[in-house]
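Of the protein chains in this complex, one is absent; all others appear in place.
Presenting subunit A:
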Amino acid sequence: MSKQINVALIGNPNTGKTSIFNALTGLNQRVGNYPGITVEKKEGLCKLSRGIKAHIIDLPGTYSLNATSLDENIVIELLLNKNDKNYPDVAVVISDVENLKRNLLLFTQIKDLKIPAILVINMADRMKRKGISLDIEHLEKELHTKIAVISTRKNTGIDELKELITNYRELPTEQCIDISTIDPEYFGGLQNAFPNQNLYKLWLVITQDVNFVNLDRKLVDDTSAFSTKSESELKKMQHQETVKRYQFINKVLQGGYIIDATSAKGLRASFDRILTHKVWGYVVFFLIMLLIFQAIYEWSSYPMDYIDSLFASFSEWASNTLPPGTLTDLIAEGIIPGLGGIVIFIPQIAFLFLFIAILEESGYMSRVVFLMDKIMRKFGLSGKSVIPLISGTACAIPAVMATRNIDNWKERLITILVTPFVTCAARLPVYLIIIALVIPDEEFLGMNLQGLTLMAMYVLGFLTAVFSAWALNKVLRVKSRSFFVVEMPNYKVPLLKNVVITVVEKTKSFVFGAGKIILAISIILWFLATNGPRDTFHNAESIVNAQPESQTLTEDELATNINSYKLRNSYIGIAGHAIEPVITPLGYDWKIGIALISSFAAREVFVGTLATIYSVGSEEEDTIKNRMAQEINPETGQPVFNLATGISLLLFYAFAMQCMSTIAIVKRETNGWKWPIYQLVFMTGFAYITALIAYQLLK
């Protein structure tokens, strides 16, 4: 049989679902988006015995089928829609051995939908330390299922799970709870109206506010005849349902799950005592942040220097080896320097993703939420805003999506609006190169001054985010009711495999995503820089030669003069000069102006753009950094990248909204153009004013 088995991985957050997914699929996985929305969709293939393949889909973590967020809606929409091509043949419900009771709630709901379900009891390696013992046979019988006991850390149980998936047809499909006992009259009427439908499914259709476009429309319309219950009555019934499920679970566990409380004292308490302490908690948080930024700056400088010189020699090699002509020029002067401008930042970006992955995997992030909630609320944010704000240091796009956990709309909206101020990975290239040019490489209080400046830029971004939140909180009139429930997961040593996969996947998509834009922009820029509309461009050589001062120059100097004259009269030169009046007060020349404009596609294009412009303007192949350092302002005779211009540029990049993808995601998450346009105008205007003030004070 060639048909694949559709497997859905379902489970509460923090149960190690991703580890199981990685163990089943390895690197044979794909991350995409659900159509129309931006919830991450992870799929992968897994080879089972006898040549059977399983198509595995990793659903977003959810505590139950009563959805409270977009991510959770995905789970319900899939499980209720038999026509979906991903509708699971079998559901694998992941639970954590320490939180089995709570994790089983979701399991009983899935069983009640009559979807064949396998129960995975994960993190079995912790059983001994926690004094837990299981009677698997008893549990399998009471829960009408098959159980796989797995430890991804010790790599046990995965083969058993694969075997269970292969034989999914043998799974029993008895339900756990008879939902009709909550209100026999109401459910009896419902069942009579739809004799062929699963009662629990009907109940979910009635109570869940999800998108049922794919479902049988008639079903939903007809059930409106049964909405005889008020909303608060329905809520009460949901409460009763939850109580009923817990009664069932307690009864099941009584005979099969024993926990010896005396050995259950874990590391949690001792770690929490320090990490959530009212003084030490903040000290540790600050030290971790400091370590991250020092590490990003110090450790990655070696591979970066290497990549920089590699691309310079690659470019030289290309122009010397390939047959001379336009195509070679394009490759050597346009594409290679442009790509070099992004590849060089892979080490830093990988380090950043590495640290974020470790913070999330270890369970530390929730402690930060706990520590920061009250403080953040003073600014109109929530403790949960800390996660978007920290992951915003990688990229604003996933950060804006991460705000979905914030239940209060006003807090969420403010978080979305201020997150783009946080220093994202795309700003890093710009900061690094400018800091390297204008900040001396000296020690200060035992720390590298350049590293400290970088840290200061991050602090600046964060503070700006927080204070604009405070201002927005005063201004915005949005009514919303909120509740705040955060699980505090166990501390875990991050699993190497998970961290590596996250870092590789994220870095790859960052580099390829940016790489495409940069390649396109490099080609366009190169074309615009090597062509011009008027005679002044085409006859550059004879015009420069005819100038009286040219007679005294050496051949090299003459060639440089011709090149820069050409560049000035190319399309790009003309465009750059046109915007010069606007940017001169900020201390920028027209070349920086072009880089600024192309940065509106994505900030990281800045370095590549300058690399392309400079390399068209000179004969020598050199590293990006050296080129920028050598750039001289013809009027003053001083380097273009001096302290005043450097600081002005840093501030402009810190504050301006220069990312089309972020604008697009904010539009999607706020359902309209209103908020992203406010963001664009306000942030960029603010950036212009601060850069202006800084330059005028420092010059």
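The working rule: a contact is a pair of C-beta atoms (placed from the backbone, for glycine too) under 8 Å apart; a residue touches a chain by one contact, two chains touch by 3 or more; residues count from 1.
Here, contacts and distances are computed from a predicted model.
Only one chain is not pictured, and the protein name UniProt records for it, out of "Sarcosine oxidase subunit delta", "Ferrous iron transport protein A", "Branched-chain amino acid ABC transporter permease" or "NADH dehydrogenase subunit M", is "Ferrous iron transport protein A".
Interface note: of A:267, A:327 or A:375, the residue touching the hidden chain in the full complex is A:375.
In the complete complex, the residue from A:30, A:239, A:516 or A:699 that touches the missing chain is A:239. Within the full complex, the residue among A:4, A:66 or A:550 touching the omitted chain is A:66. The residue from A:4, A:276, A:328 or A:561 that touches the chain not shown here is A:276. Where subunit A meets the missing chain, the touching residues are 63-64, 66, 68, 98-99, 101-102, 105, 232, 235-236, 238-239, 242-243, 246, 268-269, 272, 276, 278, 281-282, 366, 369-371, 373-375, 383, 407, 481, 483-490.
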